[in-house]
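Omission of a single protein chain aside, the complex is shown with its protein chains in their original locations.
Moving on, here comes subunit A:
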Amino acid sequence: MISRSLDDHLPSSSTAPHPLQRNLAPHLHPFQKPREYTRAMTAVKMDRMFAKPFVDALGGHQDGVYCLGKDSRRVGIVAGGGGDGEVIVHSLTLRRPLLKIPNAHKGMIGGLSWTSESSDGKRQLISVGKLDGTIKIWKSKAFTPGLREKEVFKGSEFSHGLGDEGAMHLDEAGAIGEEGYQFDDDEEEEGGGLNIDSNKRDKLGENLEPLLTYTNKNGFNGIDHHRTDSIFATASNTVQIWDETRSNSAISNLQFGNSLETVNKIKFNQSETSVLASVGNDRTMCLYDIRTGKAERRIVMQFVSNAISWCPTLPTMMLLASEDHNLYTFDIRNLNSPNQIYKGHVGGVMGCDWSPTGEEFVSGAYDRTVRLWNRESGKSRDVYHTKRMQRVFDVTYTPTADFVLSASDDGNVRIWKSNASKKLGVISTVERQAIEHRQKLIERYSTEKGIKSIKERRHVPQSIHNATKLKREMIESRKVKEDRRRDHSRKGREKPKAERKKAVIVEQK
């Protein structure tokens, strides 16, 4: 006979937890699958309900923002280059400009990059002009607000007898949020610092003189800094390598054969740091090695690429943002065909950037949307848009992979969450477990129709929606025509060509 003792089943004291008995036999847990499915449905609905990706818009630009300069060693800072030659260094944590340089260049800014100094206080900003053909290196203590004056120059050539101790590294560098705000009244900062007086800040920006200026006959379209060395590369009608410690002309010019093409963007590889890749106006992507000073190989594609990015974790993987609305990943060991084609945008893709994890990337396009992608799947994971965001010209991931920044024509740098429904702030263990459980459930049932439709449904503006529809119809009719042509031609004459084989026209060595 069953006889249960209350001693086993009631709590031993008033504060003790209620004793639980488990029996995992399936006959005591009926409807396991339907119940789990219902839970997954709730989870996926919650996920969409909490999807609020937009964090903030950083204003201050008088014209559109056409390039972003991410400091890959600092989380809280980004520089934006405007169409009127203005450079603004934004603080993401304070959400306001730290420094405005109104007339950094005459005309549009071509690109922005930070130097590779290991200490925040010594890092400099390099900007290139698209029209005036100058490179300017800027330095200001406003770049590192919160750093005390002594600390700023400790270990640098400006320090007064403190010596080069190398103590100023990233960890102790006093980036914002690490040391907290320092609103010291007695410590008068001239417009920099955290207690930003906007008038002082503007005055500081106006009076700021570049540390160094290089001039060139042609305008620059892009710039990228070497990961560790004091070298940077620029993209104009050729690829030029510069040394920031020398104040004369470029140390070398790189070009593929005798081709005279305008180079649009340029990027150094993050692992094999002397390799760099460029995309050019002749629909090309070219690889260079600065040790040999040669262009190694080049591919010509169907359409011109607007941006390029190296995967931070897979050294041979690169991403191209193409004018044909697609993105392509290439393994540079096999440049004949892309690894994966990423379709979804309905305008030329203007910018792309990998997540620091190398699993995801972000892209911004001329169709006024920002899309987020998984490396493994050709469909976008998420699409971000707002009513006021105009054409997106550059996007970047923050170094912590939590946020995505987009620079658009309307003169704003926008901060988005990289995971739309992720909760910001401290999460308790219980909550985290619940979140993980929900994610697992969604993943498990994501192939089911009801869950899939909720998970993948995104509201997009009418214009994008219509453009997508139109594009789909056009492609479909093109394919139907191809089918018919194949039906009425001799067998084997018109073989279908794989989509991946179409992208690259020729590989040159």
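By definition in this document, contacts are C-beta pairs under 8 Å (C-beta built on N, C-alpha and C of every residue); 3 or more make two chains touch, one makes a residue touch a chain; residues count from 1.
Just so it is clear, contacts and distances are computed from a predicted model.
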Listed names "NEDD8-activating enzyme E1 catalytic subunit", "DnaJ-domain-containing protein", "Vacuolar fusion protein CCZ1 homolog B isoform X1" or "U three protein 7", matching UniProt entry of the absent chain: "U three protein 7"
Options A:D63, A:E117, A:D197 or A:D289, residue touching the unrepresented chain: A:D289
Touching residue (missing chain; options A:N269, A:T284 or A:S309): A:N269
Those residues of subunit A which, in the complete complex, touch the missing chain: 1-4, 6, 9-10, 18, 20-31, 33-35, 37-39, 42, 269, 271-272, 275, 287, 289, 292, 296, 314-316, 332-333, 445, 447-448, 479, 483, 496
